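Of the protein chains in this complex, all but one are displayed in their positions.
== subunit A ==
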């Protein structure tokens, strides 16, 4: 999604341009956090489920909720402002639609995590499903919280499970109310909203910098680990080939001399 960068603007649009840019940044951030939350949620109940995962889920959820609340306030106040110029309003409505879709996904994921937490209690780790996953989701959580290193976050505390469950119940209903509230207060006609992007998106490039502004984790870094494994393999194969060639040559020398 191209950033709206209106350099030649009137005085009255400059303020709303900034508001638009702020809104975009917030929504982009929410989309990222929702994606990470979904990723972490898919590990609940599997063999990689642990106190740490649940704690990471909680932190990601809290971040998502804070973002949601601020976006809600931001967009509601701007969309109810009658003096908003038409183009800005269209952009705001796009953000609104993206926000409500993101909220929908977050709500479903929260409900699923809540009910699966019910079924798969960490106390009985023998019942966790062996899905073939091996690593934890700490890097994903770090990405969600925009922290270079998750050690900066608080360490998980034991006995927090029951407290978390009751909080979750409240939070789910809070998101529910937010969704209802939004529909009542602001009237966005979904069939009038036109997206910017094409139907088929371009593949991810490593120089995809549009949304990387909020990332503090380097894009190249996570690729390092598997790539280094791969490069190690290549080096070994080359060395082995060299050794093989050297042995054959020496054998030939020995035999034919």
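The definition used in the following text is that a contact is a pair of C-beta atoms (placed from the backbone, for glycine too) under 8 Å apart; a residue touches a chain by one contact, two chains touch by 3 or more; residues count from 1.
Convention: contacts and distances are computed from a predicted model.
Per its UniProt record, the hidden chain corresponds to "Regulator of G protein signaling 11" from the list "GPI ethanolamine phosphate transferase 3", "phosphoglycolate phosphatase", "Cell cycle checkpoint protein RAD1" or "Regulator of G protein signaling 11". When the full complex is taken into account, the listed residue touching the unshown chain is A:139, out of A:22, A:62, A:139 or A:164. Residue-wise, the contact with the chain that is not shown comes from A:94, picked out of A:20, A:64 or A:94. From the set A:25, A:51 or A:128, the residue in touch with the chain omitted from the display is A:128, counting the whole complex. Subunit A meets the missing chain through residues 1, 28, 31-32, 34-36, 38-39, 41-47, 94, 97-98, 101-102, 104-105, 108, 111-112, 115-116, 119-120, 126-135, 137, 139-140, 143-144, 187, 190-191, 193-197, 199-204, 208, 211, 219, 222-223, 225-226, 229, 233.
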